[in-house]
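Quick one: the structure is below, and I'll ask about it shortly.
Presenting chain A:
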Amino acid sequence: MVMKTPLITEIQRFSLQDGPGIRSTIFIKGCPLHCPWCHNPETQDAQPEFYYYPDKCTRCGKCVEVCQSGATSLSIGPNKQPELNIDRKKCVRCMQCVEACLYGARTVVGKSFSIAEIVQEVLSDRLFYGHSGGGVTISGGEPLMYPEFTLNLARALKEEGLDVAIETSCFQKWARIAPLVQTTDLFIVDIKSFDPQQHKKVIGKPLEPILDNIQHLIAIGANVRIHFPIIPDFNDLSSYFEQCLSFIDRFQHQLNGVDILRYHVYGEKKYDLLGRGDTYTYKNVKPCISNELLMFAKALKRFNHVNITFDGIVGIKPNK
Partner candidate 1 sequence: MVQTAQPIEYRNKIVEFPLDNPSEKDIPDEELHEHLAKPSTDRTRRLKARCRWKHASAGEFVEKGVRAGIERMRLITEAHKASNGKPEVIRRALGLENILSKCTIVLQEDEFIIGYHAEDPNMFPLYPELSFMAVQDYNISDYAPQPVSESQEIADYWIPHSLQTKASKYFDPVDLGRMFNVSTMEAPSFATGYNSVVPPYETVLEDGLLARIQLAEENIQNARKEMEKSPWDATTGLEWIHKIDTWESMIIACKAVINWARRHARLCAIVAENFETDPQRKSELLEIADICERIPAEPCKGLKDAFQAKWFTYLICHAIDRYASGFAHKEDKLLWPYYQKSVIDKTFQPMTYADAVEMVEMERLKISEHGAGKSRAYREIFPGSNDLFIFTIGGLNRDGSDGCNDMTDAILEATRNIRTTEPSMVFRWAPEGREKTKRLVFECIRDGLGFPSIKHDKIGTEQMKYYAQFSKNNNGATDEEAHDWANVLCMSPGLVGRRKTQKTRSEGGGSIFPAKILEITLNNGYDWSYTDMQMGPETGHAENFKTFEELWAAYKKQYAYAMDCVIRAKDVSRYFEARYLQAPFTSAIDDGCMELGEDANALSEQPNGWHNPITTVVAANSLVAIKKLIFDEKKYTMDQLLDALKANWEGYEKMQKDFRQAPKWGNDDEYADTIIRDFYEDIIGGVMAKIVNYSGGPVLPVGQGVGLYMEIGSRTGPTPDGRYGGEAADDGGISPYMGSDKKGPTAVLKSVSKVQKNQKANLLNQRLSLPIMRSKHGFDIWHAYMKAWHDLNIDHIQFNVVSTAEMKAAQKEPEKHADLIVRVAGFSARFVDIPTYGQNTIIARNEQQFGAQDFEYLNVDL
Partner candidate 2 sequence: MATCAECSFFFQIPENYSDHEPGKGDCVTEKKDEKGKYWLSKPTFADSASCAKFNKSVNL
């Protein structure tokens, strides 16, 4: 069988929020879930996309000339200025327009890398991992959409003696997850909801396999960090927080740690750049701290031996 190779949106060096220490994070493009608040919309679609920056665009029409599908066109706007229109539905993703643009108004999102290329890139920062207790995090999107690739990548990284973390929703068959346990130093997993109906309805996939997989991982002794994202109008509720607390309570002696991640708006601009501004239902939702969250934060104090962070900077743990 030919291994499915994902596109990569970015290999981010000197990353501090995806596990302990200074890390390099590999963002894989493509995700089976569709969380409406997602702040990395560019990692949802497995196909290549492009960002369009209207500020840099001069409406010169070079992109229109090369567009095969008629997705890009010029028209005259109400104030008699040329306007550029992009119909993303028509786009066949040939990326000729990005090539043609002279002003950097279009950039490609999603490039192919071989495992060897990725390893070479992340090895460059080995010295920084050593001084900070960091390593490499395979993130996404959803790395487990490409289980074989992810496994091979994790093995290749491990062979170089690097610390490997995988950031995943755990939405995958257990059989595809199990082989990773041996090569993965840390699993970073999200629990967005404890309500199966809500999960299925809002995110589009069932919750049960996710929770099962997480509990499996914990049960077999894998190193697991739990992310609890706090999302307005979704889980910012005392019922959710109570379940978080009881989850932590139940596994407190087995977890590597817990990160409370408050909803933020940085993804908003990326939806616009991808031409998906209209579909972003969280547009203009401002994060705030509810009384429920406040109570939750205070309640967390009782787990005084669990490593809990807000916003995920685990911190620097220099190697001895």
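For anyone wondering why these and not others, all candidates are chains of the complex that A comes from, given by their letters.
In this text, a contact is a pair of C-beta atoms (placed from the backbone, for glycine too) under 8 Å apart; a residue touches a chain by one contact, two chains touch by 3 or more; residues count from 1.
Keep in mind it's a predicted model, so treat the numbers as computed, not measured.
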{"item": "Result, touching chain for chain A in the complex among 1 or 2", "value": "1"}
{"item": "Complex contacts: residues of chain A adjacent to candidate 1", "value": "12-18, 21-22, 25, 102-104, 124-125, 127-128, 130-132, 260, 262, 264-266, 287-289, 291, 293-294, 297-298, 300-301, 303-311, 313-316, 318"}
